[in-house]
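Here the complex is missing one protein chain, while the rest keep their positions.
Chain nomenclature is as follows: A, B and C, assigned in order of appearance, with residue numbering initiated at 1 for each chain independently.
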């Protein structure tokens, strides 16, 4: 799960704003797609994880916007796990248009059960490798 | 619940698109706000209804876009129930900027329980007038 | 441009709502993606069209929601032009999850210049086939 994952994203018209560029809030959805696909590439299934009552929640997000993306741009998102502790899962993101670096970001996730109790992340990730009961 | 409800909405920057106007998808969120507030004005509480395991789902939507809304416009939404049958709850919406009619719409909702079974709407609305058990 | 176009869409987490399904407003963004890709498949480039000061605006939308889509579903959108007149461009949409038909929709677009003046659509589409001056 620690390798870098690369995802191609086509900018939707609905993601632009009146300045003609992608609204800064939508990058967080791009990064979420990166997490989903990184997890899938490592053999995980985040939807199945939620069906079992385990949820990753975003605790912190930092995003630096270097250059704007436009409608119909074809972007490349590189997502990787930068840190894994008992309580936190951290990701780094770099979003490119060709060679141009548009956005960099970092997130911290925590894992909770359906009552909101914090779960130990290494155990959660380990158990996800076993088939669902 | 059958009277018309009036709601004031300030257009957010994030709702605009690269044409400089509100993206046509966001009007559906405005109309949803109209339904919530119309329901509240009639003594209902849609959140409490969902907490009891009853959900309104949108079965059909028609929207006519006459004139566009811009960032920071102050809009007036008029929402009313146009029809109530055993299976369907229908609403009509008219969105204004001052005297200008910008958008008109019509929706059909159905009521389901948490397993997706259709519930009779008049009974649901009647039971909502009684205090939660 | 009149043939049917097929687009695969992976449902994003950010498109779901508290009912656990895709919020009904997001389907309009899916359909817009279908229009963009149908246009591209026919040799058009909607972004270049806007750069030349011509814009398609949504005049009417009807959507029927048959079954809900969930996070991480892999959907197939089929988009086609159902009617082309001097003033209007109409599309039909059918959204599937495998063989299940989830949503059907119909839209009417008009073409305007940057001052909002209505343009004749057949001429616009014809001129788009010539190289940009």
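One rule holds for everything that comes next: a residue touches a chain if its C-beta (ideal position, glycine included) is under 8 Å from a C-beta of that chain, and two chains touch if they have at least 3 such contacts.
As the structure is a computational prediction, the values presented were derived from the model and not from experiment.
*Asks:* Which candidate, C:39, C:56, C:71 or C:93, sits in contact with the chain we can't see?
*Replies:* C:71
*Asks:* Tell me, which residues in chain A touch the chain that this view leaves out?
*Replies:* Chain A touches the chain not shown through residues 18-19, 24-26, 28-29, 32, 50, 55, 57-65, 68.
*Asks:* In the complete complex, which positions of chain C touch the hidden chain?
*Replies:* So the residues of chain C touching the unseen chain are 13-14, 16-18, 20-21, 23, 25, 70-71.
*Asks:* Footprint of the hidden chain on chain B, which residues?
*Replies:* Listed in rising order, the touching residues are 10, 12-14, 28-29, 32-33, 36, 46-47, 50, 70-72.
Here, only the chains that are shown with their structure count from here on.
*Asks:* Would you kindly give the rotation angle relating chain A to chain C, two copies of one sequence, based on a CA superposition and rounded to a multiple of 5 degrees?
*Replies:* 180
*Asks:* Just give me the whole-number Å value for how far the CA centre of chain A lies from that of chain C.
*Replies:* 27
*Asks:* Go ahead and note the Å separation of the Cα centroids belonging to chain A and chain B.
*Replies:* That pair's centroid distance is 32 Å.
*Asks:* For chain B, give me the residues that contact two or more of the other chains.
*Replies:* 18, 25
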